[in-house]
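Removed: one protein chain of the complex. Kept in place: all other protein chains.
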Amino acid sequence: MNQPQQPDDMMPAIADVQSRRDDRDIAIDQVGIRGLRYPLMFVDADGVARSTVATCDVFVALPAEQKGTHMSRLVALLEDQLSASAEPLSVANFRRLLDDLVVRLGATSGRIAFAFPFFVRKTAPVSGVASLLDYEVRITGELDRGSYVHTLDVAAPVTSLCPCSKEISDYGAHSQRSVVRIVARPRAPLFIADLLRIGEEEASAELYGILKRADEKYVTERAYNNPRFVEDLVRNVAARLSGDARIAAFAVEAENFESIHNHSAFARIARGL
Amino acid sequence: MNQPQQPDDMMPAIADVQSRRDDRDIAIDQVGIRGLRYPLMFVDADGVARSTVATCDVFVALPAEQKGTHMSRLVALLEDQLSASAEPLSVANFRRLLDDLVVRLGATSGRIAFAFPFFVRKTAPVSGVASLLDYEVRITGELDRGSYVHTLDVAAPVTSLCPCSKEISDYGAHSQRSVVRIVARPRAPLFIADLLRIGEEEASAELYGILKRADEKYVTERAYNNPRFVEDLVRNVAARLSGDARIAAFAVEAENFESIHNHSAFARIARGL
Amino acid sequence: MNQPQQPDDMMPAIADVQSRRDDRDIAIDQVGIRGLRYPLMFVDADGVARSTVATCDVFVALPAEQKGTHMSRLVALLEDQLSASAEPLSVANFRRLLDDLVVRLGATSGRIAFAFPFFVRKTAPVSGVASLLDYEVRITGELDRGSYVHTLDVAAPVTSLCPCSKEISDYGAHSQRSVVRIVARPRAPLFIADLLRIGEEEASAELYGILKRADEKYVTERAYNNPRFVEDLVRNVAARLSGDARIAAFAVEAENFESIHNHSAFARIARGL
Partner (left out) sequence: MNQPQQPDDMMPAIADVQSRRDDRDIAIDQVGIRGLRYPLMFVDADGVARSTVATCDVFVALPAEQKGTHMSRLVALLEDQLSASAEPLSVANFRRLLDDLVVRLGATSGRIAFAFPFFVRKTAPVSGVASLLDYEVRITGELDRGSYVHTLDVAAPVTSLCPCSKEISDYGAHSQRSVVRIVARPRAPLFIADLLRIGEEEASAELYGILKRADEKYVTERAYNNPRFVEDLVRNVAARLSGDARIAAFAVEAENFESIHNHSAFARIARGL
């Protein structure tokens, strides 16, 4: 567990308190660093490496007999794995971080989570004007005695329009921004962009950075033609995810930032998570 | 400035570092405590004392020749002024905090700001069902060599419905939750509830905790009949505030959490602030 | 499920869209309101009812055949259960909310979570000066076909002082604010204050609103005499919780907002959660 051979720990005059024996006989599930921000090159479905900034959690399991972990090695892992010379990160190669982690720390298991804004260039539905849209994304990998699982967690901001408001009103219907969050544990290759599209397609309408007037007319009418309760959002997404052979387990949540209340409407369906 | 006569500072064996002379010859505009949470009894227009929780900033000016302020006295002020036995706080008696502050610290000027959720019992427009709505409020008082000014800062969550979307679409119109924020410096007695009403009345519709179906029909149609750009929100509120003899200076901001974008539309008008 | 007998839903001209049949055959785990703020009277170990402001989530399970829930009834539950005339809420009587919830909605299961600041009057260790300290607390109750479980989630802000820094340095040792979070599922009566004390007692030192100079000397020296890694914090708390017969399952997390880094050190131990 202790690695005195590492040059940067070879300062013999300085005590290595963390490596000492601990007598409380309590193993620690996760110990490490949380909330460290780091620039990240990430590549998804389109094969293009894009820059973003990740907020990183890096944890290992600590055996009962060891007093502490070596936090600086966890940051060093990020320095090495996310450097300009490293291959851009993807869902497919995320495991390389975990493999490196358990070796550096001599740990039996570890967990790494990166949360970052993910940008997609979208095309407005009528004018065809292109603009970026930002999404919150989180990738989590866990390696436990050689067994690896990873989880994708994406949040798609969308429009929801209330079916009740539409039906009972003589004109109009309240709409609002909503977030559809999908957490998926893949059993086959799966892209971030795939999950985001499912969330967007099942909403009353999807969002864009730029909408010209012809586009605004289109999305307004589309939302009015596709009213969705928060219940509809999670049911429709759940149906899509349940039928997707690439997905072993999932949870879907929708939150409507109600335009007629100062609280949210919320729904959640989980299957296997 | 130093007050060795205070019993709780009379521990002669312990050095009073803060009271020492400072030689840098730099006066400090504001020094004190920030972000301290405290229970608060507050009374507004309806005369009813209500409980809430404030996040408190308490600052004094520090003269060039003094090394530091005595932070514990600032917390003691809150303990005394906000205790169960103290008169409930109001906009009208907020100055008592400042008067006490400058005496306790021997300061020439001070500044206190309390931010807290403020609850109003509202009645749904058709059913008459009552429910609370929460608003973010901030009161700031400043006392400078005996001259006192205070500022009210309120945020009313409302519905906005887009005039452009309504006009160009064959049916429907996108709406969303918005916040109308009003900062006002009164020259005559003014209640928190007065400012919140102005913000709500100038929106496409106002929000409620509980809406039965007849109410939802009402607010949906009201919003459709009263489309407002973010520009309209701030202009209409500014017109109201400009014409209010109680208000010496103001700023109004509106932010629409657009339901068709993942960013906000924002507008601001300031007069005298 | 639909309750047409309720007067406020008896507006026959207005369609009840939520009560319609849904054909997708997908039950929803949780649906309801999120993030609604409400004033709360809460009583804990000392038997004193205190005012605070809760952020409330109220959810029910929705059967596959029903299109939507009736959100307004969830807010009405808060109006009734948290009104001035209602008995103050406590960990012991929290279940009353759940019992009411499933009846109002005709649901088989429900979940309610209230998060709120909780204030404890503490006495400074030497001077004896009293002041409030604020803690973040969350109570969650779940009722599933008559079976009730509840969870307490408390966060105690504390001081941590680094054992490594102390040992390797000729003088001084870096300290910082930390948060010890305890999530516990009780099997016997348990107070919020009990869990907070455990978190505070196992830290290098505990926090206070007011510390006079004699107190500051005391807590400084106490922290130096009790260095704790983030690993020590969670191990010591886990040992206490494991040995507490009132607790069926728990998780403890500690996060140190490191004063020598711009990220946190974090550790977690879960047993049965």
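Order of writing sets the chain letters: A, B and C. Residues in each chain are counted from 1.
Everything below uses one rule, namely that a contact is a pair of C-beta atoms (placed from the backbone, for glycine too) under 8 Å apart; a residue touches a chain by one contact, two chains touch by 3 or more.
Remember, it's a predicted structure, so these values are computed and weren't measured experimentally.
Student: Among B:Arg34, B:Arg121 or B:Arg246, exactly one should touch the missing chain; which is it?
Tutor: Missing-chain contact among the listed residues: B:Arg34.
Student: Which residue, C:Thr151, C:Ser175 or C:Asn236, contacts the hidden chain when the whole complex is considered?
Tutor: Spelled out, the listed residue whose C-beta touches the missing chain is C:Ser175.
Student: Which listed residue, A:Ser51, A:Asn225 or A:Ser242, touches the chain dropped from view?
Tutor: Here the residue in touch with the unshown chain is A:Ser51.
Student: Write the list of chain C residues that the hidden chain touches.
Tutor: Output for chain C: 133-134, 157, 159-162, 164-165, 168-177, 205, 207-209, 211, 213, 216-217, 219-221, 223-224, 257-263.
Student: Considering the whole complex rather than only what is displayed, give the residues of chain B touching the chain that is not shown.
Tutor: So the residues of chain B touching the missing chain come out as 14-15, 17-18, 22, 24, 26-37, 57, 59, 62, 67-69, 71, 75, 163-164, 167-168, 229-231, 234-236, 238-239, 255, 262-270.
Student: For chain A, which residues reach the chain that was dropped from this view?
Tutor: Residues touching the hidden chain, for chain A, are 8-9, 11, 14-16, 36-39, 50-53, 72, 75-76, 79, 117, 119, 127, 129-132, 134, 209-214, 217.
Rule of thumb we're sticking to: only the chains that are shown with their structure count from here on.
Student: I want to confirm something about chain A and chain C. Since they are copies of the same sequence, is their interface symmetric in residue numbering (over half shared, so same) or not (under half, so different)?
Tutor: Copies use mostly the same positions to touch.
Student: Greatest Cα-centroid separation from chain B: which chain?
Tutor: Centroid comparison gives A as the farthest chain from chain B.
Student: Compute per-chain Cα centres, compare each with the mean of all protein Cα atoms, and return the closest chain.
Tutor: C
Student: What is the distance, in whole Å, between the centres of chain B and chain C, each centre taken as the mean of its C-alpha atoms?
Tutor: So the centre of chain B lies 27 Å away from the centre of chain C.
Student: Just give me the whole-number Å value for how far the CA centre of chain A lies from that of chain B.
Tutor: Between these chains, centre-to-centre, one finds 35 Å.
Student: Return the distance between the CA-based centres of chain A and chain C, expressed in whole Å.
Tutor: 25
Student: Please set out, as single numbers or ranges, the residues of chain C touching at least two other chains.
Tutor: If we look for residues of chain C contacting two or more partner chains, we find 14-15, 36-37, 75.
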